[in-house]
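This part shows chain A:
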Amino acid sequence: MSDMSNLETDGVYIATDGLSYDYNGVTAVSKVGITVAKGQIVALIGANGAGKSTTVKMIAGALKPRTGRVLFGGRDITGMPAHKVVQQGIALVPESRLVFRHLTVLENLQIAGHLPRSRDRMKDSYDHVFQLFPRLYERRAQHAGSLSGGEQQMLAIARGLMTLPDVLILDEPSLGLSPLFVGEIFKMIRKLNQEGMTILLVEQNVHHTLAIADRAYVLEKGRVVRSDTGRAMLADDAVKKAYLGMD
Partner candidate 1 sequence: MLFLQTLVNGLALGGLYALAAVGFSLVFGVLGIVNLTHGIFLVAGSYGALLLWEHLGIDPILSIPPVAIVLFGVGYVYQRTIIHWAVSRASLVASLVVTFGVAMIIRNLLQLWFGPDIRTITPSYSFSSVTFFDLRIDLVRLIALGMSLVVLLLLTALLRHTHFGRSIRATAQQPLAASLCGLDVERLYAKTFGLGAALAGASGAIIGIVQPFSPATEAGWTLNAFIVVVLGGIGSPAGALLGGVLLGLINTLTAQYIAPSMTNAAMFLVLVAMLLFRPHGLLGNAMGESR
Partner candidate 2 sequence: MQRRTILKSGGAMMLAGLTPLGAAFAQGQEIVLGGSVPMTGDSAETGLNLLRGYECAVKFINEEMGGVDVGGTRYTLRLDLFDDASDPSRGTTLIQRQVDEGVNFFLGSFPSRMVLPTASITEAAGRVMVQAGGAADDIFTQGRRRVFGLYPRASRQFISPVNLFRSLEPSVERISILYTNSPYASAQARGAEAAIREAGIELADLIELPTSVNDVTNVLSQIRASNPDVLICLTADETSILIARQMVQTDTNVPLLFQSLGPQNAAYTDALGSYAEGVTTLAAWSENVAYSGNYFGTATEFANYYRANFDRQMTYHMAAGAACVCTIAEALKTAGTVEIDPVTEALRNTDFECFYGHIRFTPEGDGDPDLMGTIVLQIQNGERVVIAPDGAKNAEPVYPVPNWRDRT
């Protein structure tokens, strides 16, 4: 408990304490504690199956933790269902994008923009996301299923932004994209952060990620094994060896 009171300090947005999750009795995440401060980019890195996605799904309410707590701006949101968490101001852009393929680009955005917290400013939100992704504006009347992978990723992020979140969680945004798009996505993440958005980033593209992260956590087999600033980790030989494939 004393730990938690430490975490509830000014500027800390998201804090988790002792989060654990099992899939059919197999431990996926064990006692994970991370903090995200306002205005930061915080990264979760680690190998496939390390428990990164499971952790952010628990934060966003898509999974119910077995044990542990999730605090958001000091409020306990543990176990709150996903549709209520997003209303609180946390938007998760899920792994593999999950756009509504049979809805048009515009309809995808409309759905997300209809939240009580974002409804009144829907027009501004459109302007914002179309300015950020002019390509989506060109394709607004097309079915989302007809977009390229990169465009679908843009749409997924734009859809998250339509909810006017305080924190944007991006789960593997660069997965399966061409190098050109990967660069664009990271540029966009940095830009959003400069506009004031707090970002929790789950990535396998460790090099790009650490370059922009204020803070990073390394997950291994469901546990946090290391945390430090992005810069410090990028300089760390052990991290380099394990995740960047450099000797």
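The candidates came about this way: all candidates are chains of the complex that A comes from, given by their letters.
The criterion applied here is as follows: a residue touches a chain if its C-beta (ideal position, glycine included) is under 8 Å from a C-beta of that chain, and two chains touch if they have at least 3 such contacts; residues count from 1.
In this text the structure is predicted, and so the values were computed from the model without any measurement.
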{"item": "Selected partner (touches chain A in the complex), from 1 or 2", "value": "1"}
{"item": "Of all residues in chain A, those that touch candidate 1 in their complex", "value": "60-62, 81-83, 86-87, 91-92, 94, 98-103, 107-108, 110-112, 114-115, 159-160, 163"}
